[in-house]
Structure formats: C-alpha cells, structure tokens
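With one protein chain removed, the remaining protein chains of the complex are shown where they sit.
Labels A, B, C, D and E are assigned to the chains in the order they are written; within every chain, residues are numbered from 1.
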Amino acid sequence: MKIRVINPNTTSSMTEKIGDAARRIAAPGTEIVASNPSSGPVSIESHFDEAISAVGVLEEIRAGEQERTDAYILACFGDPGLLAARELTRAPVIGIAEAAFHMATLIATRFSIVTTLARTGIIAEHLLQTYGFAHHCRRVRAAEIPVLDLEDSGTRALDRIIDECLRAKAEDNIGAIVLGCGGMADLTGEIRDAVGLPVVEGVTAAVKLAESLVSLGLGTSKHGDLDFPRPKTFRGRFDYLSGD
Amino acid sequence: MKIRVINPNTTSSMTEKIGDAARRIAAPGTEIVASNPSSGPVSIESHFDEAISAVGVLEEIRAGEQERTDAYILACFGDPGLLAARELTRAPVIGIAEAAFHMATLIATRFSIVTTLARTGIIAEHLLQTYGFAHHCRRVRAAEIPVLDLEDSGTRALDRIIDECLRAKAEDNIGAIVLGCGGMADLTGEIRDAVGLPVVEGVTAAVKLAESLVSLGLGTSKHGDLDFPRPKTFRGRFDYLSGD
Amino acid sequence: MKIRVINPNTTSSMTEKIGDAARRIAAPGTEIVASNPSSGPVSIESHFDEAISAVGVLEEIRAGEQERTDAYILACFGDPGLLAARELTRAPVIGIAEAAFHMATLIATRFSIVTTLARTGIIAEHLLQTYGFAHHCRRVRAAEIPVLDLEDSGTRALDRIIDECLRAKAEDNIGAIVLGCGGMADLTGEIRDAVGLPVVEGVTAAVKLAESLVSLGLGTSKHGDLDFPRPKTFRGRFDYLSGD
Amino acid sequence: MKIRVINPNTTSSMTEKIGDAARRIAAPGTEIVASNPSSGPVSIESHFDEAISAVGVLEEIRAGEQERTDAYILACFGDPGLLAARELTRAPVIGIAEAAFHMATLIATRFSIVTTLARTGIIAEHLLQTYGFAHHCRRVRAAEIPVLDLEDSGTRALDRIIDECLRAKAEDNIGAIVLGCGGMADLTGEIRDAVGLPVVEGVTAAVKLAESLVSLGLGTSKHGDLDFPRPKTFRGRFDYLSGD
Amino acid sequence: MKIRVINPNTTSSMTEKIGDAARRIAAPGTEIVASNPSSGPVSIESHFDEAISAVGVLEEIRAGEQERTDAYILACFGDPGLLAARELTRAPVIGIAEAAFHMATLIATRFSIVTTLARTGIIAEHLLQTYGFAHHCRRVRAAEIPVLDLEDSGTRALDRIIDECLRAKAEDNIGAIVLGCGGMADLTGEIRDAVGLPVVEGVTAAVKLAESLVSLGLGTSKHGDLDFPRPKTFRGRFDYLSGD
Partner (left out) sequence: MKIRVINPNTTSSMTEKIGDAARRIAAPGTEIVASNPSSGPVSIESHFDEAISAVGVLEEIRAGEQERTDAYILACFGDPGLLAARELTRAPVIGIAEAAFHMATLIATRFSIVTTLARTGIIAEHLLQTYGFAHHCRRVRAAEIPVLDLEDSGTRALDRIIDECLRAKAEDNIGAIVLGCGGMADLTGEIRDAVGLPVVEGVTAAVKLAESLVSLGLGTSKHGDLDFPRPKTFRGRFDYLSGD
C-alpha cells in the first residue's frame, strides 16, 4: 500500500519530519511517500497561505495519481484543499485535522486543541463546525509560536506547547489534547509524557485512517458531489489542467 | 494485538458471522476474539433490548480485562453501553455505529443509513446528534426486516436491503450508504456491488479503527469523565461488581 | 392515582428520602410508591453505574405494571434507562433530570446545574443536548461531593452545594438553579433560602409532571419507536424477560 | 389556587370554550378565571395580530396582579407576549405552545404540529427553535382553516384537522400530535379518537403545568432578565403604565 | 427615496439624534423621516417595554404607508415588532440589531456586542439565535448604563461603553464590536477611535441596507408568511385597525 503524505507547505525539513513520523507509525506493508509542492509558502499561518498551498496540494494529488497511490494525507491542520483533492481521485484523502478530531472523540468525550498561532484558531473553529465536532471541542488554544519555530530546536516551542497543554488540562474539563499543527508530529511523545493526557496528533492518526480505508476497500465516493471535476478549459498558467 | 469483538446479543451464529467479518479485515498480527454475553436478548431491536444487553457488554469487557485485551468493539449499531464500557478499561472501545459514521464522512460529504426496523431509527438519530454527525446523514431508512431474519438465508432480507439502498441512492443526494446493523456484516460486498455506491459497514470499520488506536498508543482517557468508576458496593445479583 | 417513584440505586435510605419528598409534594389523591431495585449499585456516579442500574429500573417498571401503576418516575439525575422504561408501559415515565429542565425553562430564561461530582457532568451535557435544552443551561457545576455523602448529615455536603449555587448566581447570568442529584431532594428548601434564587429539584418536579400527564390522559405513545418491545427470547439469567 | 387563563384574542365565545376546557382539567382546588382583553383582534393569525394582542395580554396580567393570581396561562399557540408577561409578576406564566411541546416530549420522541393556517407555521418554527424543541418536531402542518371557523360548528374544521393529523401519522414518523391553536381545546378528544395517537393540547397542558409550578413553590425568577421592568414614563395612551 | 426611521421609544431627543445619524450616512437622494410613536415608553429596557413599543412601531408603519415610504428602519436594538411590521408593507423593514449583525459578519469572523443593561442581553441572545448569528457572536456585554443616560452628556456613559469595548477587545478574540443600542448612534466615531476596532452601529447600517434593498427592487415578500394580515375585526381601542 502506498500512501502519499503531502506536506502542503514547501519546507522540506518539515516534510521529512512528517514523513518520518508517518513511517514510524505505518504498518509493515505500507510505503510512505512524503512530498511537498515545489511552489507555495514555507509555512501556513493564514487563510491566504492556505489558499495558495491548496494549488500545490492538488498538484501533489495529480502527481500521486500518476503512480498508483492508494491514499493521500494532507499534513496541515487546516486540511487545505481537502474536498478539491477528493474530487481528483478514487483513493481516500484525509486531512490531519479531521483525522485527529475523529480519533480524539473515540477516546475522550471532550478535547481541546493546542495550535500554533491564535490567528489560525478560526480555521479550526470552522472545521469543527463543518465536520460536526464543535460540541466535542472545549477550547481552541494557541501557544503563539510561528510554525517554523517548530523546525528550530533552539526555540522554546516545545515548552510553550507543553505549558498550554497543561493549562488546557487544568482548566478545560477535557480528556484529551489535539495537537493543532503538522509540525508537532515529532513532539507528540514528549508532550504526552509531560502532560499526562492522551495527545492526538494528526499525521499519525491520518496514516492509520488511510490504511484503514484502503483495507476496507473504501475510497472517495464518485457518486455525487465528490465525483471527478467536469473536464474543462483552464487558461493561462493553469492551462495544463485543461481536460478534454 | 488482541481485539475483543463483542456481539451484544446472545445469538452465537451472529457472533460467528461478525467474528468472521472481523477476521477477514483484521491485520496479520491481530487476533480477533468474538464473543457474546451468555445472558441477554437474542437480538436488539428496542431501547429495552439495548439496556439489557448493556449488562452483557460490560461483563464481556470485564472478561476481556482478565486476559489483556488491546481493544474492544461493540458490534451492535446502537453502540449499547459504549461510555460505560470505556470507563472499565484503558483500552479503546469502539461502537460500530460511530465507526461507520466516522469512516463514511471521510469518503462522502453526505450519507444515508439503511437499518433493519424503523423503530430503531430513533436510536441512530440520537447517536448522530450526540456524535456530531446529524448534518452528514441525509436520512435514516429501514428495510423493515427483523434482525434475526438476517440469520436466515431463506428470507428476502438481502433483497429488501438492496432495494432500500437503491432508493437512498436515487432520492437522498448522498455519496455513501451506512449499513445499520451488525448482522449485515457479511452482506457488504453484495450490497456494494448491487448498489454501486461505497457501503460502509461498522464491524469492519471498527476493527480498523481499533487497530489504529492501538498502533497510535491511544486508549480511553482516564483523565476526567471516562476514568474508572469509583469502587462501591453493588447489591443483589450484581454484588460481584462491588469494589473495595 | 398511583405513582411509582423508582430510585435507581439500592440505597434504601435515599429511597425513603426521595419517597418522602415525593409524598410531600403529591396531590391529595396521589399514592406514592417509592421503591428501589434489590440489585444494583448503592449510588450512581458513572456511566457504568448507570448502565447497571438501568436493569433494576426496568424491573421496577415491570413490577409496577403488575399492580396497575399510573405513572413512573426515575429518580436519578441521569435518567437511566428512560426510553427503555417507556417502551414497557402505556403509563408516562419521567426522569428527574428532564423534569427539572422543563420546569426551569418555564420560570427563567437561563439556568445552571449544580451536581455532585464533576465526572457526571458529561451525562448532564448529553441529556441537555438530546432533550434540546443545551442553550438554556449556562453551566454544569459540581460541588464535588460523592452521592452518599448526601445521606450523611455529618458531612459538609449542604454547605458545599450552597457555595457552588452562590457562585453560579454570581457568575453565570442565570435566573434559576437546577439541582443535579435525586439525593438533594430534601435540601431544596434550605438551598433556596440560602441562595435567593428559584431552585428546581427533579423529584418533586417529576411528581407534578406525572400527575399532570395522568390527568391529561396522556401516556407514553405506543405508536412508533416507544411501542412495546417485540417479544423475543432472552438467554441466561435474563431468560425471565423472554416473551412469546 | 387561582389561575388566570388569558385568551389573547377578543372573541369571548372562544374564551368561554377555553375556560371550559381549563376547568374540566383543573384540580379540585383550582379556580379558573378565563378572560380576554377588551381590546384587540378577534383572532390571531399573523405576527401583526400577535403584536397587538400582546398589549391586551399584558393588561390582563396587570389585572390579575390586582387580585392575587397564582399563575397565568396565555392561550394562543404563538405564546404572544410571554417573556414580557413574565416580567410583570412573580407568578408563573405559561404559554400553550410551550406547554404542549414540553408535554409532547415526555410521551413521544418526535411529534408533528397541526395548526390552522400555513402562514402561522413560521411562528411555531421560531418558538421550537427558541425553546429548544426543533429536533423533536418533525413537521409543522396546517389544516388551512381560519381560527374563527373553529367557533362555527357548521364548518368542516374538525374533519380537516383530523385529515391532516392522519396524514401526519402516516407520513411523519411520529409518536404524537400537538394541536396548534387554543381554539381546538374542545376538539382534543374527538381528534384523539379519530387519529389513534396521543394528541397534546396546549390549554389543558398549561393548566397542569401551572398547577404544578404553584405546588412546587416555583414562580418566575426575579433574579436577572425576567425581573420587574424598571419603572419609567410611558407617554400618550400608554401613560397609565408609567411607574414611579 | 424616502426612508422612515422609527425610534420605537417616545423620547424625541433620541429620535432626533437617530435621525441625524441616519441623515449623515444617507445617500444624496435619500430623504430620512425620523419619527417616534406618540404613545409608549420613553426607553426600552425590558421585554415589557418592547411589547408595548411594538404597537407604536406598527402605527408608525401605518403612518408611513399613507405617504409612500420606500423603506422602514426600526431603531431599537431588540428589533421590536419586526416581523409584524413587515406584514404591513411591501417595503423593506430593517431592524438595527439585524443590520448590525449582518454588517459585522462581513468584516470580521467573530464579534461581541456591547449593550446598555445586562438584563436586555437575553433579547440579543434570542435574536442572534433566530437570525443565525449565534456562532459569530463571542459575547454579549453590558456597560450597565440605563438607555436615557445616553441622552445626558453629563453622565459617564461614553467612558463606560469604551471601557467595556476595550475589555471585549482584550478578552473576546474578536474582530469587531457591535453597539447594542440605537441611542449610541452618535458615539460610534468616538468609540471606534478609542477602541481601535471596527465598530458597527445599527442605525447607520440599517440606512445603507434599506437603500440597498430599494435600489435592488427588493421588498418584503408578500408570498407566504409575511403577506398582509388577513383583514379582521379589532375590538376596543384597537378598533381602528379593523379591516374589511
């Protein structure tokens, strides 16, 4: 089984880290292809970054379709381009935010999210509402660390995340923490140990969900609104997307 | 990894069928222990049946805890006793209704449920609301077949289910069907082929979710409201449940 | 009119207290039969306790049906086994949580709940959502007293409940308090006096609702999903529940 | 105990009918004072009628306060002026729509409303949402009969209501019917017999709820947003409402 | 284009202030007629005040209909009598609460309301729910100033409003403030400057929405539930409302 883990930003060190986390959790027969678009933002910290990154995500899906991919993971907590990505393939496509939410609700009645920057909290709020998990999340919290600080071991990023998780544990009446950034994939264990709560991380959760769907023979429904896009003309620098 | 698949009713032929379905989908290293309580209803078709069956479910969890079980599955579509079961163990416990809902939302924006009897539709409605999936389910449909007719290959159960699924496909503006009874676990393939839609079945979905959580090192949170029950005295024929 | 007030736990002193509270509020022609199951937990402080207690509740309903009972009350704030109980009878069955919620919304736009242990708050949250009162409840608060401490006049239980009620009054922007445990039935007056807010207690509320429904000639609907359970075989120690 | 049943419209024959229905259901010690404003519309079939009728409702509350009234009932299905009425008194005030909704949810998981004119359906929809019962009501149906036709025994009003109730029973997957007009108070028995479902009528339901609250010592909360209005100057023909 | 801005209370100084605010924002061709009922409360600070004021609002609509009015604005934050007013005319009718909510959601993902008295917060909560904006409003705050203090430049009203807005900015995770009283219409600029957030004021917002609808040729729908009220008899001092 080949799973393409797409890091929607263009920071290859983060792609590697995410790929490593995916590989560590993957089943023996699972091949993880970690990739990131060649074009796009180095981190995703706004709706704007997210919108631009969606193009790269979709190109990575198209690339994946060229080489028989069994499932895709979008490894940014805003799940950028998720429904569009699903239209391009029969394979399952899983966002790491939804993956983490699903898993968290299976082990706790209520959870809080600890993300990077407060300004992206609204993205999580919208996803919670659309996915149906608004009632399960007590609070969206931010450690106020830029995404790329997670790449820099010299920063106090880990400490700040743990501090915020501990505040969530003390104040939010929750059973679990959801980590709100793909760049935290390598910190899960340390956070879990320090916080003493189940900590759900989306990249690893998504790998297992992807493997699960493939095993079940379930792929993106092509009946209805996730069917392949109607072929049409694209103009200008998107002309390569034109269908017949 | 050992997963205990608990059929909450006491019909052993259904337990075997469910166990077989679970084994067929399980990963190589997964051992499936299919069991059912020795006491309780032969099928679950009402809130009453469900309430009684919960006792058996909980005893099966307790039995599982005696032999180091890694995860539990409750193989009745009403997820009877789910939160109570979670309190008894650090292992993950997954209901087949929630499992099917989670998986369905990953491959389609909207689904319909096809269950056995109309009277149990309200159980599904309540679960959809509590779990957060009310907006994702277009309609709860019933094929109007008693559960145990699913055990009797002479009945027209399969035809009626397929008919109802086809009506859902034609009328409900959906991308997937969720099968609303653990007793349909062996019919998934035939239904899928006849209907031409992704068909999500809960037993198989739950096995993969259980394996996933175990791999992720995630178990039921013991922080907060799913912690082990406070030990106390139980009277009468439940005195064996008394703690110290 | 005969109302059976079922204390779902097996602590007879609590049953007496609840029965007394019911009798004090009952109309002249109303006979209160206070009972508790002979088997089950001495207090209900978890989903597990609740699930086990439901069996006793259902047996008490069955016992009541043998002697022409006009209405039933389930005197535990989690309303354990409520829908199952309704299936067993044409008489109305009322949970004390729902009773308190209904009454509270008739006298205040918003209320808070003060319950015993924080871990049972999730039960109240789920009921509020299912019943439709989630928007009317500002906050679920816990005095952090075990249920049976309410039986022990030596404990500081009353003080702690009053303290929590006063905090609710000061902070929650509410018009009324709902007491979140049947064991508080005898404390209502003292709490009300100390807090200076309307205090809604479920046992007494339920008695009046039960009398009301009986007077109105309204009983549990037997059309649709609350109809009597389909008769079937029960195995093992539940074989006495088998129908024909 | 004295309950003032206020018919918000000015049709005294309807007031009598409503008063009779209230008296038939009232407990022995309950005195029913049925009244209607001297000023206002003869029937309430629009938001406009409702807004004008609210003035009369409030004057009837004020009149009731002059003579020590224990509870009030607003006998129009839109519950016109309900929260304003509550501000004027420490006594409970109950609308017949809310009364019917509360009672219906105690005996059935889902109900439908059968009201007079389709144009007033939106009023019921808004009440259902504000009160929290939107999920419990499957459908708001109209028999398309003007309110005052209910006063005219020569019309086919009863037949049309029964027809619509039967359609609800056949199509809506419900356990009970809520009658959507105070003017149907005398038809409940006939409708129930013809339809074969529990039929919840608001005037009678409200009488029992009012008696219940009074027995419980519960009145409108004067803490917070239902406190007495701040005294102030009213100008023009409302100058008699000025406080000091 | 003629827009009638109806101040639902009877304080003419506030009417003038509101009229001035409306005129300052109105387009060149827009004539603003600011009026208030001759009868009713001098300020609206409760459900009771609101219910009485609705009569005056409706009379002002009727007056406006005599002189070819293109649109109406109800300049009290509770939008009293809004749906009733719409029934009386083909012209658009806009409440200042809804106007402010609509505009706020176009410039910020989340807002808070700063109103006068805490007791009227429930009115805003109900409007937010009915209109659909409950999720967009983080918090309803009160500066605890009586409405008419806004007319008295000697009071500290402005300071208190600004203080509360600053608290909202600091604590609520919002992008904009909605002012919760028509009497604040002249303070918007000062508040905006002091707070450093977009501040949405309803009177001015409503003027632009009214002009917009008129330009678009859109008026209140007369198909369905906002159609003109059925003509009927009104009794007593409302007999002048009787239709034929």
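The definition used in the following text is that contacts are C-beta pairs under 8 Å (C-beta built on N, C-alpha and C of every residue); 3 or more make two chains touch, one makes a residue touch a chain.
Since the model is a prediction, treat every value here as computed from it, not as a measurement.
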item: Among the chains presented, those that the missing one touches; value: A, B, D, E
item: Residue in contact with the excluded chain [from A:Ala54, A:Val114, A:Ala168 or A:Val214]; value: A:Ala54
item: Chain not shown: contacting residue from A:Met1, A:Ile122, A:Leu166 or A:Ala194; value: A:Ile122
item: Residue in contact with the excluded chain [from B:Lys2, B:Arg23, B:Arg62 or B:His135]; value: B:His135
item: Missing-chain contacts mapped onto chain D; value: 118, 121-122, 129
item: Sites on chain A contacted by the missing partner chain, in the whole complex; value: 10, 37-43, 45-52, 54-55, 58, 81, 83-84, 86-88, 118-122, 126, 129-130, 146, 224-227, 229-230, 232-239, 241
item: Footprint left on chain E by the chain that the document does not show; value: 25, 27, 83, 86, 92, 94, 98, 102-103, 105-110, 131-136, 169, 173-176, 196-198, 200, 204-205, 208-209, 211-213, 215-221, 223-226
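Simple rule for what comes next: only the chains that are shown with their structure count from here on.
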item: Those chains which touch chain D and also touch chain C; value: B, E
item: Listed pair (C-D, A-E or D-E) duplicating the B-C contact set, over half by residue number; value: D-E
item: Superposing rotation of chain A relative to chain E, computed on C-alpha atoms, to nearest 5°; value: 120
item: Chain D and chain E, separation of their C-alpha mean positions in angstrom; value: 29
item: Centre-of-Cα separation between chain E and chain B, whole angstrom; value: 52
item: Whole-Å separation of chain centres (CA-atom averages), chain B against chain D; value: 44
item: Multi-chain contact residues (two or more partners), chain A; value: 109-110, 135, 173
item: Contacting chain pairs - touch in the sense defined above; value: A-B, A-C, A-E, B-C, B-D, C-D, C-E, D-E
